[in-house]
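Only one protein chain is missing from this complex, and each of the others stays in its spot.
Right, chain A next:
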Amino acid sequence: ARRCASPAGDKMAGADGDDSLYPIAVLIDELRNEDVQLRLNSIKKLSTIALALGVERTRTELLPFLTDTIYDEDEVLLALAEQLGNFTMLVGGPEYVHCLLPPLESLATVEETVVRDKAVESLRKISHEHSPVDLEVHFEPLVKRLASGDWFTSRTSACGLFSVCYPRVSSTVKAEIRQHFRNLCSDDTPMVRRAAASKLGEFAKVLELEYVKSDIISLFTALASDEQDSVRLLAVEACVSIATLLPQEDLETLVMPTLRQAAEDKSWRVRYMVADKFSELQKAVGPEITKNDLVPAFQNLLKDCEAEVRAAAANKVKEFCENLPEDSRETIIMTHILPCVKCPEVRLNIISNLDCVNEVIGIRQLSQSLLPAIVELAEDAKWRVRLAIIEYMPLLAGQLGVEFFDEKLNSLCMAWLVDHVYAIREAATCNLTKLVEKFGAEWAQNTIVPKVLGMANDPNYLHRMTTLFCINALSEACGQEITTKHMLPVVLKMSNDQVANVRFNVAKSLQKIGPVLDSNCLQAEVKPVLEKLAADQDIDVKYFAQEAVSVLALA
């Protein structure tokens, strides 16, 4: 290892005793150790070294050393870039913060992306510690040098620094900065144009409105028509910020043409970005433009020929609909959005979030658009889709009203009770309970209870058991009268079923509905049956019957 000659010889630092033992040569040796791991550890503790040296020697010896020897492993450089971002106090405070600029400038030109990015991050951090004078004297020239650098890496780094130094400098310097940014937006290399496009929104936010209109808009339009789609899609991101900055009357002329073009870009990546940012765009452009422009654009994205774009748009449907102006919301949704959404789950998602849909649309129109979707979903091959629809049912039923439900949806709910997937049958049972809670016991007695009880005679034992499970769920909601008069006889009759599973579920059912019945009924009708079952041949039937007897305290 080469030994670096100590510029300060063996001069001791400070006057307080032991602290004086650290000539910079020794410390620098640590920073130049052969072993990269040791170098890395030393760099990570750079603040310790700086503290040992004191602020003046840090400024005059340590920093120059670091600036001159920036050719090291990227890991070390990354650690260094990070450390320097926190060095303001260690060099003597904001008055001296500009001393950190030379090493950071070198780091910002390094090839390796993570090092460059960290250097830019640190530069941004310390820019806030610079006084306006220092910004003009030290910081902005650095940015200018980077922006005119030979290799694309320094020009890319420059893009990240414009917005932090612009606000506090004089107007001549501001003009220079704007010029440099313009140059980078039309740079020869796509990497630089991409960096500039990604910072366009951020830069626009710090500019005065007149310059947003004059400079930013033309840059935005140019980048949005770049020959590389990777640049164009970054311009779409910037669109959101730009639209938020401009007054409404200017949006139509300055921003919308470009946005429309992007929504129909020949590259699916750009269209995808538009779809992805749609809710933000909606908020930025406001309700009028949304109605006139964004709705048709959204329709096209929902029907896009590329599946990825359709998926991105479908993801935004709910948010988009929620943020539509209240007065026109439902019309827009029903006439424009809903027909374009092919995916039934998304369609139902929209509907279930509307209030009083039937007031606005009318039952017939609703059933025309909704019902096919519901039926399709209810019969979907994937059971999870069927499950999702069942979970919507109580809500929908409430919105659509009891007549519509009885006419169109009742049979569906019944069909689910005999689905071949257990989870569906279980959910269907729970659904019925909620419907009874909504529509009342009398409705239940007239419409669903007869059908449920009818299943008790089904040749298939699994259907017969479903009857019992339904009764378990419904008895409390239906109340004592219906349970005693209609349900109990059926349960008791099934105690003679030839399948043991049915019989032991009878016992379980009796245990469940017992609390709803009165004590006379329990003694007179339930107890004898349970005693009979307790003497059954099947061991499980015996067990559950005895259990029911003890729980109901009938012994």
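Going forward, a residue touches a chain if its C-beta (ideal position, glycine included) is under 8 Å from a C-beta of that chain, and two chains touch if they have at least 3 such contacts; residues count from 1.
Basically, contacts and distances are computed from a predicted model.
Remark: of the listed names "glutathione transferase", "WD repeat and SOCS box-containing protein 2", "Serine/threonine protein phosphatase 2A regulatory subunit" or "LYR motif-containing protein 2", the one matching the undisplayed chain in UniProt is "Serine/threonine protein phosphatase 2A regulatory subunit". Here the missing chain is touched by one residue of A:E129, A:E176, A:E202 or A:D229, and it is A:D229.
Only one of the listed residues, A:L31, A:I49, A:L142 or A:A235, touches the absent chain: A:I49. The hidden chain makes contact, of the residues A:E308, A:E391 or A:E407, with A:E308.
Residue-level contact of chain A with the missing chain is found at 14, 18-19, 21-22, 26, 30, 38, 45, 48-49, 51-52, 54-56, 73, 89-90, 92-93, 111-113, 151-153, 189-191, 194, 227, 229, 266-269, 305-306, 308, 379-381, 418-420, 460, 462-463.
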